[in-house]
Structures are given as C-alpha cells and as structure tokens.
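Heads up, one of the protein chains got dropped from this complex, but the rest are sitting where they should.
Now for chain A:
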C-alpha cells in the first residue's frame, strides 16, 4: 500500500489526450466526450484543472452539438443522451454553461421521454435506466426539470426494482451496481429516495465488498475499481456507507495504481484506464 501518486496520475491523464493514434484510443474515439468528462473531473479533484486549455475544450464540445440540441461522443458522431450529459457536465465544470442554448438542449432531453416515463438514449429507441439518470441529471444541471414528467420517470425507475433490492436496465433486468447508481442517483436528484427500502438495497450493496476489500458489481463476480464509485456513491446517497469496510477498500484501490506510469486499473496489476481515475 502507500499513498495516491497524484503527480503520476495527472501526467497519465494528460498523456491519454496525446496518444490519439493507438488502437486503444481509436476504439474509444466515439466516446471521447465521456473520456473528457472523466479525465477533467479527475484533474479537478486533484486540483489540476488549470493544466488544460479551457477554451479549446469548450469549442471542441460545441463542435459535437447537433441541430436537434443533443451532443455526439465526438465530431461527426450522432447525438445521444450519454454524450449530451457529459458535454453539459464538462461545460459546468468549466463554468461555461452560458455558451449553450439551454432550452434547446433541455428540449432534446425532454423529447426522449416515453409515455411510460422511461427515456430513450436517442431517436433509435434503446431504453435503459442509465438514460433515466442521464436525462434527470442533465436536465437538473440545466435547471429545467419542469420540462419532463418527474412522477412518471420515478415510477418507471421503481418498476425496474428487483426482489434483491437492486435495479436493472429495464423492468425484469438483473440488478447491477452501475444500474443501482443510476437509479439511486435519479431518485436522489428528484427527492424520491423515501420510495425505496434502503436497508434492503443497502445489504445487497454492502455485500459487493469481497475479501480483498474491493467491490464487485454483481454477486459472485470479481472486484473492479470502477465499482468503488458505483457502489460507494450509492451507499452514500442512501446513508448506509458505514456498512462496508473503508480501510480495506482504500488499500485495494491504492494497490490498483500503476505507480511508475500513473493511472489506475480495475484490479491490481491490470492495465490502466482513464475512466477509473475518477
């Protein structure tokens, strides 16, 4: 164990941006907007947001916007709710939300809500509680929650709740920690957390901690650092975070650092990934 090697991580995140031609970067080119949000948030948390050119990022973000109001994951890619949220988050991070036509973006989100309260990711109609979270979070950041039907949105999320207390992608889908985060997050933003049994969900969540101290995303799966975020923040939102062992988790995360080159991986000694640095 040891400390968080902050400087190495900052170098790593900045270098990801420069290595655009590797296969790994190319495969993820279409979700660069997500990557930007993850990387910039991590830099911000480490107090190093000043290391990037703010104006350059903002003008790139705007180039990803479409006439409908939504954003694509990169220039030339189709608009989708996933990247619209990240774009708004990046602009909020830089305190440059003023560059947007806010109602246009909010209307794009509102149009994606379906009759049953669910949200589609884009006009092609994939439905998932991830998109419910994206929509609610994004439209809350834009201060336009009145544009969607919150009651219906909440009731759809509750329909995705399972007997084990967790949540799935759609009604009937298996519980998954990432999905739990989305649903709990959406309920938290809309002030609806009283509608779920927090003890029930809390037990499922705290049992994601395995012997090594790490957290997994579903029962009987391997631990992965990304679930530290999904599980931990869900437990915090329902005020049950003391149900896991904090010190053991800290040790596990620090062991996943690449101390020489910077970056954090899913498990000790696996390859690093920018999304995990958040």
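In this section, contacts are C-beta pairs under 8 Å (C-beta built on N, C-alpha and C of every residue); 3 or more make two chains touch, one makes a residue touch a chain; residues count from 1.
We take it that contacts and distances are computed from a predicted model.
Undergrad: The chain dropped from view, which UniProt name applies: "Vps72/YL1 C-terminal domain-containing protein", "WD40 repeat-like protein", "ATP synthase subunit delta, mitochondrial" or "Geranylgeranyl transferase type-2 subunit alpha"?
TA: "Geranylgeranyl transferase type-2 subunit alpha"
Undergrad: Taking the full complex into account, find the residue in A:26, A:51 or A:99 that is in contact with the omitted chain.
TA: Candidates A:26, A:51 or A:99; residue touching the omitted chain: A:26.
Undergrad: List the residues of chain A that touch the chain left out of this view.
TA: 21-24, 26-31, 72-73, 76-78, 80, 122, 124-126, 128, 140, 145, 150-151, 158, 162-164, 168-170, 172-176, 188-195, 199-200, 202-204, 206-207, 209, 218-221, 224, 226, 236-239, 241-245, 248, 258, 265-267, 269-273
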